[in-house]
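Let me begin by presenting the structure, written as structure tokens, before commenting on it.
Note that this complex is displayed minus one protein chain, with the remaining chains in position.
Right after this comes subunit A.
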Amino acid sequence: MTAAQQPIIRAVGLRKAFGNLEVLKGIDLEVAQGEVLCILGPSGSGKSTLLRCINHLEVPYGGYVWVDGQIIGYDLQGGVLHELPVKRLRAQQSQLGMVFQHFNLFAHRTVLGNVIEGPMVVRGLSRPAATARAMDLLEMVGLADKAGSWPAQLSGGQKQRVAIARALAMEPQVMLFDEPTSALDPELVGEVLEVMRRLADTGTTMIIVTHEIGFARDVADRVVVMIDGEIRETGPARKVLANPADPRVRSFLGRVLAQPAEAKD
């Protein structure tokens, strides 16, 4: 891995609550350029919320996220965070490629249409230019022959690979994955992880919320384990997974590692 030391993301004291339920209790997190970070943790631990706060799909009530020189969603002036105009927020968000658990492919666009939508509408590329680049990306995820298909005609694994290509088409600085294989049939998990593995090999900065412990061990430079809205353990994948210091992390990992990976959702 090419884990350069240059930080590209820093979350500072993130706090988020849904009603009375405090989901993030002040999260500090740093991700380096080119790093692959896996966020593990039991259901309801706040790991998806953390990811969605990083790209401002959820707005934290405390703290903020810094990405490569800018604060997401805000302009810092005189010690005050001024909300950005939506257009500038969206420009920031387009630099944080997002892959969702349930794919969220545009149902009324073909596979190719999904991948060229962002580049054409947001980046102003011409259709031929966007299409050429999109075909390269579809080639990379192994779905060039499905360019004309509708999302409804694809398997879950194919949908997720299209979703990855769609996010990459915006040439984001960071890729965020929110449980990308949790909604897949067990036999389709591998093809998606394989694409992600290749992406990691190209030096893409990736933050992955996942239950795939095996993938985390093989691919992640570092893992973070969240429990009850707090980061309880962080460090190199092998070290954390083999020898966690925190007793609650140990009990969580014990439960997860005791079962085959595909049995969990």
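One rule holds for everything that comes next: contacts are C-beta pairs under 8 Å (C-beta built on N, C-alpha and C of every residue); 3 or more make two chains touch, one makes a residue touch a chain; residues count from 1.
The working rule: contacts and distances are computed from a predicted model.
**Q** Quick one: the chain not pictured, UniProt calls it what, "Glutamate/aspartate import permease protein GltK", "Urease accessory protein UreG", "Quinol oxidase subunit 2" or "Fatty acid desaturase"?
**A** Of the names offered in "Glutamate/aspartate import permease protein GltK", "Urease accessory protein UreG", "Quinol oxidase subunit 2" or "Fatty acid desaturase", the one UniProt assigns to the missing chain is "Glutamate/aspartate import permease protein GltK".
**Q** Kindly state which of the options A:82, A:102 or A:255 is in contact with the chain not pictured.
**A** Answer from the full complex: A:102 touches the omitted chain.
**Q** With the full complex in mind, choose from A:30, A:68, A:117 or A:194 the residue touching the hidden chain.
**A** Final answer for the missing-chain contact: A:117.
**Q** Of A:90, A:127 or A:255, which one is in contact with the hidden chain?
**A** Only one listed residue reaches the unshown chain, and that is A:90.
**Q** Against the chain that's been left off, what residues of subunit A make contact? List them.
**A** 55, 57, 86-87, 90-91, 93-94, 96-98, 100, 102-110, 117-118, 121-123, 150-153, 163, 166-167, 170
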